[in-house]
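Here the complex is missing a single protein chain, while all its other protein chains stay put.
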Amino acid sequence: MKPTAKELKIIQRMQPGVITLSGFLGSDTRALNEVIADDAAQLNRLGKTAEEIAARMEYFTQKSWNSYLDGELVDGKYQVKTDVYRGKLPCPFGHIGVYRKALTTLTNTANGLSVTWTSLNTHMIGSHGFFEGEGSPFHLDPQILVRALFE
Amino acid sequence: MDISAFLLFWAAVFTSNILLTNFLGMCSYLSVSKEVESSLGLGVAVTFVLVFTTALNWLAHHYILVPLNIVYLEYIVFIIVIAAFVQLLELIVERYAPALYYTLGIFLPLITVNCAIFGVSLFMVIRNYNFLQSIAFGAGSGLGWLLAILMLAGIRAKLKEKLIPAGLQGVGISLIVTGIMALAFVGFSGVAPIQ
Partner (left out) sequence: MLATIFKDIGALTAISGLLAVVLVLAERIFNNYGQCKININGKRDIEVKGGNNLLASLSDKQIYLPSACGGRGSCGACKCKVLEGGGPLLPTEKPFLSKAELAAGVRLSCQIKVKSDIAVEIPDSIFNIRRFDATIAEIIDYTHDTKGITFVLEPGESIDFKAGQYVQLLTEPYAKVRQRVSRAYSISSKPEDKDRLQLIIRLVPEGICTTWVHQYLKVGDKVSFTGPYGDFYLRDTDADILFVAGGSGKAPIKSILEHLEVVGTQRKMTYFFGARTLKDLYLTEEMRALEKVFPDFHYEPVLSQPAPDDNWSGKTGYVMRHFPDVIRDPQNTEAYLCGSPGMIDAVIKALTGLGVAKDKIYYDSFG
């Protein structure tokens, strides 16, 4: 399917050097809607919705917000730390608003999985079902993410 | 139509007031009538533009549209002529009469889209006025419009201190007042029928 004018605009904003240095699509050769559709199918198999995952990510970011230097052990087994850098970024999908450059790193001490996300990741997963293209610096694999967040 | 230009002028002011009998030019009438001073400025500007655009449009109609057999394009032509004239007038007034510009000039862009101006040009054609009649009709309509907006502005100034139900404040009460004013003016209509 040919991308619409709106999609082309989104894809343009996802290119390297427009919003972030390396962009959002990485080395992925699939079309944007295929990336989203493939991840949606995978979420289906995992039995989680994108909204649930985003809410869980936001929960951890909030929990670690005030222990800005050392991070926090949340719910006994999630080691979480959030680093905030100066500035805010817009959403490539054209949503109104900007998102902090806040990097949350979570290590699940039960299974040893570790993931890092930004405020923009949380928004893009929750509102657009977008986990970024493969090879992108902040690409999140839905399966690993679900295991790290929920197991 | 054989009606003297003098009679036509007074008829246009009172008995066939463009605003109160045809309800043309309502938008700026309602929005600007909040203040007497601005109403006067806008009314003068409307009168001035009306005189000139009816004259220009009369010439355009009789010397361009009719000979070329393109009367059906008169809507477009009239609008372009009005817009261009207003623009030109604004430039000239601003340059050579700054004092006038500050009292009247800022209303000129509002007038481009005032339907009373366009309406007068159309009536002039439909009623087949000659050149002199057209100018008299234009001037009279302008003064009539000025009269109507001044009256409303005066009444609205008084209404400010009155208790008016919330839903009727602003445009609501203005329309009711306008309706009552129109009733009064219709009383004159038998004196000098022009249509």
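Labels for the chains are A and B, by order of writing; each one numbers its residues from 1.
Rule of thumb we're sticking to: a residue touches a chain if its C-beta (ideal position, glycine included) is under 8 Å from a C-beta of that chain, and two chains touch if they have at least 3 such contacts.
No experiment lies behind these values; they were computed from the predicted model shown.
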Among B:L19, B:V81 or B:A139, the residue in touch with the chain that has been omitted: B:V81
Where the missing chain touches chain B, by residue: 37-38, 41, 60, 64, 68, 70, 73, 76-77, 80-81, 84, 87-88, 91-92, 94-95, 98-99, 102, 106
Absent chain, residues of chain A that touch it: 16-18, 20-22, 65-70, 82-88, 100-101, 103, 137-138
